[in-house]
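With one protein chain held back, the other chains of the complex are shown just where they sit.
Chains here go by letter, A and B, matching the order in which they are written, and residues are numbered from 1 within each.
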Amino acid sequence: MTIDFKNLPKQELFGQGNVGCKGCGAAIAGRQAMKVLGERTIITIPASCMATLGGNNTKTTWKTPFYHTLFECAPAISSGVRAALEIQGIKDVNVVSWGGDAGSADIGFQSLTGAAERQEHIIHVLYDNEMYMNTGGQTGSQTPLYAITSNGALGKKVHKKNMLAIMEAHGIDYVASANIAYPEDLMNKFKKAASKKGFSYIHILAPCHRGWGIKPEETIEVARKAVECGMWELFEVDEGKRTRTYEPSFIPVADYLKAQGRFKNLTAEQTAELQKSVNKYYGKGE
Amino acid sequence: MNKVLITGSEAAALGAKLAKIEVLGYYPITPAFPAMERLSKYIEDGELNCKFIRVESDHSALASVLGGSLAGARSYTVTNSQGLLLMTEVVYHAAGLRQPIVMGVANRALSAPHSRFPEHGDAVSQGATGWIQLFSENNQDVLDNTIQAFRVAEELRTPVMVNYEGYLQSHTLEEVFVPDQGKVDAFLPLKRMPALDVTNPRGVNTVAGPDVYTDYKYIQNAAMEQALELIPKVAADYNREFGANSCGLIEGYMMDDAEHAIVAMGSIVGTARLLVDELRKQGKKIGLVKVKTWRPFPAQAVNQILKNVKYVTVLDKNIVFGVGGALATDIKANLYGQGSMVINGAILGLGGGKCGVKEIKEAVDHTESSENKNRSEWIGL
Partner (left out) sequence: MAVKNLPIVPSGDPGALVEAANYATWRIFRPVITESAKVNPIVTLYCPDGAITVDESGAEVNYKLCKGCGICAKESEGIQMVPEYTGPKGVF
């Protein structure tokens, strides 16, 4: 890691005193991103853990303008915010919508695809805990194959919808995957996104220890395993140019999956099947 | 002040243009879209400095306008019927966030069965949302109400719907007096009140606990009650500035000695005027009460104007199922214990159904002959 800690802003714009669970992966993602986005950022967050943990009554952890929006429409709200700033001649503000997997890929997808197609000058972040955690951990489109959830005790029967591919297909300025165990990579991607004049999409894998059946202290470790086993590829598509931003060490996928309670029923065949598809994706044979 | 022949859609668009709206979010729906097309043309022609957000749904239309308003811009949208229903979640939300958004509603019936024709069911469905709702009798009202709506919304930090009926108004040409831009600018000074502001950051819509939620709702309702005082003042100012004749909360017509009062809102008020004129010629002591402001409900003003009548016929171009017409329900609740007048509601003109002079006369006759006092009658089945 070559993060220049000396020059990292000391200011904590988000996170301190947040009312999330201990070891919250979403809060980690927020803290890393805000170190790059800085004070002149307006962030809109649809119904989700991330919206809820931001504040209570008249107190909030945010030191930049933060708005807890309705579930379906954060990118539309952010489009309006950008329009209002433009009409007032305010040019140096990052406008960000920051949704969970449901608030981005499911109920929030309509407004997300709309804003992306319009090439709105905003950054949309999907912080992905792969289930609906704010309502107790139900299955959604971003829940991976075989994962057990609060309303799917037998595990998910279909695979995860590929949001990164879908967003890439919009032909937007910038698409990137990120992971909270790799803050340097994550922060570089936010830096790039903030420099774009059009739409950027950053999809962060951010484990939730409660939903994933891991210990709070394992949040980073498990996130790292997702990358190292190859199941969560770190890459970007910058104005159409696709680059892998980190070469994984290819630990067995079992190391990642077996670490989590939500995959406790995984059979040897299922694990082998997932290993095969990873191998195939990276051109390592079957 | 010049005189033009325009549709209600054009009057709405012109009102918004004169108010110099800055953010317009819109999703097409019949028959509201001509207002939006007119506005986007103003923008493209450089006559209006406004950001048009071509959203992908009605929900996002109001959401984008709400985002604009929260970031300090004067914001506007137009919709109706299915669009308004899809927006409903944002409608409540915007009122709770106290954003001075103005929305034109080209009233249209709700599905099912599918209909494209006028009535007030869409507006009535939003009667509890915390939006001020103004109704327009004619295209002049559409323009006047739109301009006044911004003043009321911004002073009270409460959003306003300006209702005008699909086709009957949206697509019908009428003569309209247009105020001068300079005077409108003076009438509507732009005061930015951004809630999302990097120089004054706040966490908007943080989760409210039971200890503060009731207080927030009390404060929101208090602003609605203040509207009952503010709307007539704004209308009086407007009339003075522009030599107009715009009504405040309600307006009586031939009510001084009336024994029978027709109460109505929207385009049917104009039709009822014709009937009142005709019956007055025959010597009947009948009058008309035009309700311009339906939300907040102008209880005192209504009571005052109806206190001496024997009969009240309330015309409702809407139906609240299992209850009756919305306006009749309000009037009855309001007059409870105030006298012994007969109050009959008439449901008519749903989904573009007939609601001419003949139908209104039928409703009036029914009220006076009715054996079943104080009930709703369906006209024109």
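Just a few scattered comments:
In the analysis below, contacts are C-beta pairs under 8 Å (C-beta built on N, C-alpha and C of every residue); 3 or more make two chains touch, one makes a residue touch a chain.
Quantities reported herein were computed from a predicted structural model and do not represent experimental measurements.
Note that of A:Ser48, A:Thr61 or A:Asn94, the residue touching the chain absent from this view is A:Thr61.
Across the entire complex, the residue among B:Lys51, B:Arg98, B:His120 or B:Arg151 in touch with the chain not shown is B:Arg98. Along subunit A, the points of touch with the absent chain fall at residues 1, 3, 5, 8, 12, 15-25, 27-28, 31-32, 35, 55-64, 180-181, 183, 215-221. One chain is missing from the display, and on subunit B it is touched by residues 70, 96-99, 157, 195, 201-206, 208, 212, 215-216, 218-219.
Everything that follows uses one rule, which is that only the chains that are shown with their structure count from here on.
Subunit B has its Cα centroid 43 Å from the Cα centroid of subunit A. Considering their complex, residues 39-42, 44, 52, 54-70, 72-73, 76-81, 83-88, 93, 110-111, 113-114, 117-118 of subunit A touch subunit B.
Of all residues in subunit B, only 22-23, 25, 49-51, 53-57, 59-61, 63-73, 75, 89-90, 93, 192, 194-198, 201-209, 211-212 touch subunit A in the complex they form.
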